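Shown here: the complex without one of its protein chains, the others still in place.
Let's turn to subunit A:
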Amino acid sequence: MNLLRKAEVAMPPPPAMSVPGDVPPEQRLLPGVEKKLRPGVKAGLVVQGLSKKFGGIYAVKDVYLDCRIGQIVGLIGPNGAGKTTMMNLISGALRPDSGVVFIDGETVSAASPADCAEAGIARTFQNIRLFKRMTVRQNVEVARITHRRVAKGKESGPGVDEILKLLNLDGLAELKAGNLPYGHQRRVEIARAMALSPRVILLDEPAAGMNEQESRALIGSVQMIRDRFGCGVIVIDHDLKFIMEVSEHLYVMHLGEVIVHGPPEQVRHDERVIEIYLGRKARK
């Protein structure tokens, strides 16, 4: 705990760029995104002042973040930065102490995971959580049932067969998900999340355990998901190289706070990012 406090004290004060709190979220649309929205539609995910404490220590502190339809947003930070806590807060697995999550301008915070899924937030899990005894198709079907129920006959987005085809799973549809190799299981998780026809999908460390070649292919898949399903994508990872390439806008978290955000090129050269990733001395 002392270590944490020291680190907090040692942190330089955040510059104006990373304190977007005093601007209403509607006006904080990222450059180029407005074009993708119909005028007046607040489409996508907006997170406002989200905080969560565990045992008196902030795991996430006053975070502002947004991800518009058709945008790929990266969330990065070293271990313990609060990325996964953020993920759990947005997807309803944890209740925030304060702050609000909006989807398309409607509040979803303090909702249950099932409510969030119905509202259009889909997610994958860092440690894969498939329905292992079920077939690949059944895994996807479970999520699709929720979408059908919520959409009340007006289904949107690709159906189960098309989703399986898009993620190259059509040949494996009748196999039990638990028997597939690791990389395939990750794809099944993404397919299952996409079956919700979500507004935003959260990918929790999708490149974990992948080699260079696989994670390159993953970049293509993430872009395909965005284009084909027309949703926002939030990618969480601590692999700088992967996330720099995949995302259009990058948030950097450290000790529960967003310290910098901006386009990847800009973030890459930010002194504080270099510091938390390489240590203080690297700056000199």
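The criterion applied here is as follows: a contact is a pair of C-beta atoms (placed from the backbone, for glycine too) under 8 Å apart; a residue touches a chain by one contact, two chains touch by 3 or more; residues count from 1.
The rule we apply is simple: contacts and distances are computed from a predicted model.
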Undisplayed chain, where the name is taken from the UniProt record, one of "Cytochrome c oxidase subunit 3", "Branched-chain amino acid ABC transporter permease", "Carbon-monoxide dehydrogenase small subunit" or "NADH-quinone oxidoreductase subunit I": "Branched-chain amino acid ABC transporter permease"
Option from A:L196, A:M210 or A:V267 whose C-beta touches the chain left out: A:L196
Contact partner of the left-out chain, one of A:A143, A:L180, A:V252 or A:I276: A:A143
Option from A:S112, A:N168 or A:Q223 whose C-beta touches the chain left out: A:S112
Residue among A:V100, A:M134, A:V160 or A:A208 that touches the chain left out of view: A:M134
Chain not shown, touching residues in subunit A: 91-93, 112-114, 116-118, 122-123, 125, 129-134, 138-139, 141-143, 145-150, 174, 192-193, 196
